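In what follows, a single structure is set out as C-alpha cells and then discussed.
Chains shown are a subset, placed as in the full complex.
Going by the order they are written in, the chains are A and B; count residues from 1 in each one.
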Amino acid sequence: MSDQTGLIWPAEGNARVPYRVFADPDIYREELSRIFLGPTWQFLTLAGELPNPGDYLATFLGETPVIVTRGHDGEIHAMVNRCAHRGNLVCLKRRGHADNLTCVYHAWRYDLEGNLDSVAFRRGIAGKGGMPPSFQLAEHGLKKLRVDRFGDLVFGTLSPGAPPLGDYIGNLMGSRIHRVMHGKPKVLGTTSQILHNNWKLYFENVRDTYHATLLHSFFTTFRMSRLTSEGGVDIAENGAHHASYTRNKVDRVDAATSDQLYAGIPSLRENFRLAEPGFLSMTEEFGDDTTTQILSLFPNFVLQQIQNSIALRLVLPKGPDKTELQWIYLGFEEDDAAMTALRLAQANLVGPAGYVSMEDGAVGNFIQRAIHGSEGECSVLEMGGAGHVSEANRTTEASVRSFWHAYRPLMGF
Amino acid sequence: MARRLELEQLYADYVHCLDGDELERWPDFFAEDCFYRVTSAENYEAGLPLGLIYATSRNMLKDRVSALREANIYEPQRYRHLVSSIKIVGDAGEGLDLVANFLVVRTMQDGDMTIFAAGRYIDRVVCDAGNWKFTAKSVVLDSRQIDTLLAIPI
C-alpha cells in the first residue's frame, strides 16, 4: 500500500493523523476497495422497511450500489445493483415491490435472491442469434452480499473474510444497541445531509466525546450534557466501534464547580434561555438513567439516543471531499401519543437543523478547507493520552484514536 | 381580489423578512397558536410526521430564532426566496388553505451561490384584526437532501 500511495504514518501512531488521508484521491479509492468492499459489516436497512416478500430498496456499500430484498423465502437478501449482462442498474427506484428483478435494458430477469432466471431471446429467433450453448444462467447471477441481522438492524458485506456479525459487533456494543432498540421500531421520518468533507472527518466527529459540550451550546447551557456529568466511552472488544454515554442527572462535580470549569468557554451562554424549554425534559424509557448515548460501528453506522430522540445515521462516502449522511428517526410501535409528540419535539435537537447537531454538518467542511496546503501535517489526538480503550470519562479522544486503530491495518498504514 | 393582493403581500413580506435577516420579526407572521414544520416531499407523501424544524407554537419559533442568534454556530449566509403560483385551495371555516411554489438560493460569505431549496408552501392563514397570520405552515422540500445544514428558516 505504502508503495501505492507513499503514505508513511507518523511514529506517534493513533495520536497523529496526517491531513492527507482526508484529501488524497488515491487513498480514497483504496478505502472504497479495502474498507467498504472489504472485511467490514455495513448497515443496510431496518428489517421492518421490507415487510413483505418482493419488497426491495436500493442503497450502497461505499459507492457500490446495492439492492436489498425480502425474498419469497421470507429472508432478507442483498446483491450488487449491477446487471450481469452489460452492467445496468437492475433496480432504478430507491424502493419498491416486485416479484422479480428485471433489467430494463434487455429484460434479463433475476429472482429476488439475485439468481438469473431468464435471458430474453436466449435461444434466438427461428434458429438465428441468441446466446451460445456454453452460456449458463447459473454463472451470471447478481453478485451477492453476505447478509445478517442484529435485531432489527440488517448488515451486509461483500467480503468472505468478515467475521460473523455477532463477533464483529461484540457484546459491549451489542448490549448498548439492545438498550436503545427496546421495541418494535417505527420510522418517524428520514432526511439526508450532504457534507462537503471526507467521510472520516464525520466519523471522527461522531466518536469525539471531547467536542460535544464545547461546540454545541445547548448541551452545556441547558445542562443536557457536560463533561462534568457522569459518563464515559466504551470501546468494542475488537477496538473498532464505540459508544459514548452520559448520565447527566448524576454530576461528578457540583453545579458551581461545573460552571466554573466551563467559565470562559463560549459554549456556556449565561443569558440564553428558552421560552418553551419543556421539550428538553426527558421521559425515562431505558431504565438506566442514561440521557445520551452515541454509538458507532465501523465504518458507516451510528445509533443515537439523545434524551428520547432516537436516530440511525448512515455514512456514505461520495468522493474524497463529499459525504452523504442519511438519518432515520425512530420511535417504537409501543409509543403512546405523548411519547411520539416528545420525540417529534426533540427531533429539533438533531439532524441538519438540530440545536445540538447543526454544527457537525459544517465543521468537517471547515477542516477540509483548512488543510489545503497542509497535507503534509498532522492533527493531534492526545486528549486523554494515547490509548484507545474504554474510559469512565469523556474528556478524552480515546474513541477517535480507536477509529484509526481500526482503520490503519485495513489500509496497510 | 383585494384579498388576493393582500395574500401576495403576506408572502412578499414573509420572504423579505427572512432574506433581510430580520428573523426577530419572523414569528410575528404566525398566530400564537400555530404549527410550522420543514420536511421533505418524501416524508410528506409517506405521511411521516417528522419535521427538520418542528414547532407547535409561536414561542417555539421564537426559541428557534434566539438559538440561531445566541447558541448555534454557522457560517455567514443569506437566502433569496423566489415565490410564485400562490393559489387558494380551500376556504374552510378555520381559515384559507394556500399553496405556493418557492425557490431559495443560498449565498455564502465568499460569494458561492447554490439552489438550497425548492418546493411548496402548504399553508393555512386566518385574518386577525386585518392582518393575515399563518396558523399552519408546512415547508415541503422537493429534495430529501439538505446541503451542509439548515439554519435560517424557509
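Note that contacts are C-beta pairs under 8 Å (C-beta built on N, C-alpha and C of every residue); 3 or more make two chains touch, one makes a residue touch a chain.
None of the values given here were measured: they were computed from a predicted structure.
Trainee: For a test of your reading: one copy of every chain kind is shown, so what is the whole-complex stoichiometry in these labels?
Mentor: Complete complex, expressed with the shown chain labels, is A x3, B x3.
Criterion: only the chains that are shown with their structure count from here on.
Trainee: Mind checking the centre-to-centre distance between chain A and chain B? Centres are C-alpha means, answer in whole Å.
Mentor: 31
Trainee: Along chain B, where are the residues that touch chain A in the complex?
Mentor: Counting only chain B, the residues touching chain A are 38-40, 42-43, 48-57, 59-60, 62-64, 66-67, 70-75, 144-151.
Trainee: Using the touch rule from the top, collect the residues of chain A that touch chain B in their complex.
Mentor: 187-196, 215, 217-218, 221, 269, 271-272, 274-276, 279, 324, 329, 340, 344-345, 347-348, 351-353, 355, 358-359, 361-362, 365
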